[in-house]
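Note that this complex is displayed minus one protein chain, with the remaining chains in position.
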Amino acid sequence: MPALLDSASPVSASGEGTRPPSGGRVPRLGLRRTQGPRRVPWLWIVPGLLVAVAIQFYPVISGSYYAFTRWSGVGPSHWVGLHNFSLIFSDPQALGSLEHTIELGFAFVVIANVLGLALAVGLGRALKTRNFIRALFFAPVVLTPLATSYIWAYIFQYTGPLNGFLSALGLQSVEQAWLGSPTWALWTILVVLVWQNTGLSMVIYLAGLQAIPAELDEAAAVDGASSWYRFRRVTLPMLLPAILINLTLTMVYALRVFDQILALTNGGPFGASDTLATEVWKQTFVNNNYGYGAALALLLTVLVLIIAGAQFGFVAWFNRRSAR
Amino acid sequence: MSHFRYTPRTFLRECSMVLIGLIWLIPFFLLINISLKPGGFEVYGSPFQLPSKPAFGNYSTAWQGSAVGSLGHGFVSSAIITFISVFFLIVIGSLTAYTIIRRGGRGSRILIVLFTFGLVLPVQLGTIPLYAEMHELGLIGTYSGMILLYVGLLMPVTVFLYAGFLRSLPPDYEEAARVDGASPLRIFFRVVFPLLRPATGTVAILCGLIIWNDFFTPLIFLGGSSHATLPVVIYGLVAGLGTEWNIIFAAVAISIAPLIIFFIFAQRQLIRGYTGGIKA
Partner (left out) sequence: MASVTYSGVDKIYPDGTLAVKKLNLDIPDGGFTVLVGPSGCGKTTALRMCAGLEQISNGELSIGGEVINNLDPGKRDVAMVFQNYALYPHMSVFENIAFPLRATHVPKSEVKSRVQRVIELLDLRDHAKRKPGNLSGGQRQRVAMGRAIVRQPKVFLMDEPLSNLDAKLRVQMRAEISQLQQELGVTTLYVTHDQTEAMTMGSQMAVMRKGILQQAGAPQDIYNDPANLFVAEFVGSPAMTLIAATVELTGESPVLVIGEHRLALAPEAIRRHPALGRDSGRRVVVGLRPEHMHPPGASDDDRARLRGRVALVEPLGAQQLVHVEIDAEPVISDVVLEIAGDGDADAGRANRRDGQGVRAVATFDARVAVQVGSEIDLAIPTEELHFFDPDTGMSLRAG
């Protein structure tokens, strides 16, 4: 049954044969066009596309609109142009939350990646307890962040284990009211984030390390390179895909931190540990300043998009460069 | 790193890793230890000292919760919302990704960019008008509202995961089915979808975890209702418990217990799901 003969392409008189279904171009696997009737109908994307647009894309656009209004959430909104934004940039509270968002973001990205890589390298191949330790570091990743944050709330208490430990070491002077200190409150959040999420970057680096053929390290060793030299010149460059994935994941995650802050400090003391995400929550759903909250949210969105865009751009530039 | 390394150095490395691992373990230890402490001054005593008499009653106290809600209700809500959302995500997402990948062409590329964009978009901005909208539609505090929300929010992730997998699936099976005269719908459900099982597993686990552990969205959309999910219930519970750490920790322990069990059984699948992109 000549079912594969495309009815649309005629057999030429000289018998050269039909054009191949892909129109003569070498088809890229997976995106090869199917031809003829009974193709997969575009109609099928409607439910998925519809719900994504209705719940995510359209609200983002309308939210961006509301950022330029004053609104209480019910009833009509009033256009105020850039007023909300000038408020943001003149309000130390809002600016502080922006600052904290960026600080926390970068600090987390650096620590999670360096520590994650160090742990992955440390676990290596030869360790006997490897699987157990890997499970230990990875377990917090799947647990509810809000719930496990409470354990840390207990640890950071003034009368809690951390201070107790410091005092046992004779370091009473270092003891703090961690959660209530304007200087330290934000960094307690960092500690919690690191504990909860380093396991993920570690696991990704582990997979990246395993993807490197052992022969390369062996060849470098036989050629006289020290462990550090091998790591720097052979392992690290080949880890680039894993590094990029981790950078994106950690950055995007850190900028949106919310649960942990609500559990530990609620943004305090006096906004010392507020981030854009918690500010949005407070202004919109506690103070009913929907317009102002939307402006803050827009700021956060733009921030994330700039950083994510920069990362994608870097990856694209790097790929083009190394293909040369 | 290679098997030719001498063991003394490897032993040292192993010891330091175990040490760091033990530090990582401390919060878990504290969780269980404090949760079993009987009420009163002992809760505030030395955190590392074992309880004089394990107070298992803390767990039933925690379970009953408060006027805000009980853990049981939280579990039920979370379960209903998670499972149903994941179901719809799988069915709709796989179909959407399949259409995009198999149709190819410019429209397909635009859609993929769109969905990738949706991956990084923070949820806060859209939540504001969504809340107002859903309030008007009377969907606040309802299961269907939440499910609709999650299906929409996680559709980009789902499509992204399925699309990645589909790209490397050879079209041979579908072409064979087409030659046999099957309709596109039949081809999808009978041929393609079963082949998508690994991707479906990843989607179910990843999205399932995201939904189950989510706090921000249910806080806004289900806060205070009887349908509050587990994280929201815990938040309310803790607020009312002040510094009764033993009960608080019992509640936390109960809430993460199923996740721990899940982790023990599904660890490999989990890791594979998270690291799938490395081979790319």
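Going by the order they are written in, the chains are A and B; count residues from 1 in each one.
FYI, contacts are C-beta pairs under 8 Å (C-beta built on N, C-alpha and C of every residue); 3 or more make two chains touch, one makes a residue touch a chain.
Owing to the predicted nature of the structure, the values given are computational and were not obtained by experimental measurement.
*Asks:* In the whole complex, not just what's shown, which of A:46, A:194 or A:234 touches the removed chain?
*Replies:* Only one listed residue reaches the unshown chain, and that is A:234.
*Asks:* For a quick check of understanding: of A:86, A:131, A:226 or A:287, which residue touches the chain that isn't displayed?
*Replies:* Once the missing chain is taken into account, the touching residue is A:226.
*Asks:* Going by the touch rule given at the top, which residues of chain A touch the chain that is not shown?
*Replies:* Chain A touches the missing chain through residues 213, 215-216, 218-226, 229-230, 233-234, 237-238, 240, 322.
What we mean here is this: only the chains that are shown with their structure count from here on.
*Asks:* For a test of understanding, state which residues of chain B touch chain A in their complex under the given definition.
*Replies:* 1-5, 10, 13-14, 16-18, 20-21, 24-25, 27, 30-31, 34, 44, 46-48, 92-93, 95-105, 107-108, 111, 114-115, 118, 120-133, 135, 148-149, 151-153, 155-156, 159, 166-171, 174, 178-179, 181, 183-184, 188, 209, 212-213, 215-216, 219-220, 230-231, 234-235, 238, 245, 248-249, 252, 255-256, 259-260, 262-263, 267, 270-271, 274-275, 277-280
*Asks:* Along chain A, where are the residues that touch chain B in the complex?
*Replies:* 1, 3-4, 29-34, 38-42, 44-45, 47-49, 51-52, 54-57, 59-60, 62-64, 66-67, 73-74, 119, 121-129, 132-133, 135-140, 142-148, 150-152, 154-155, 159-161, 164, 195, 200, 203-204, 206-208, 211, 214, 217-218, 221, 227, 241-242, 245, 248, 252, 255-256, 258-259, 262-263, 276-277, 280-281, 284-285, 290, 293-294, 297-298, 300-301, 304-305, 308
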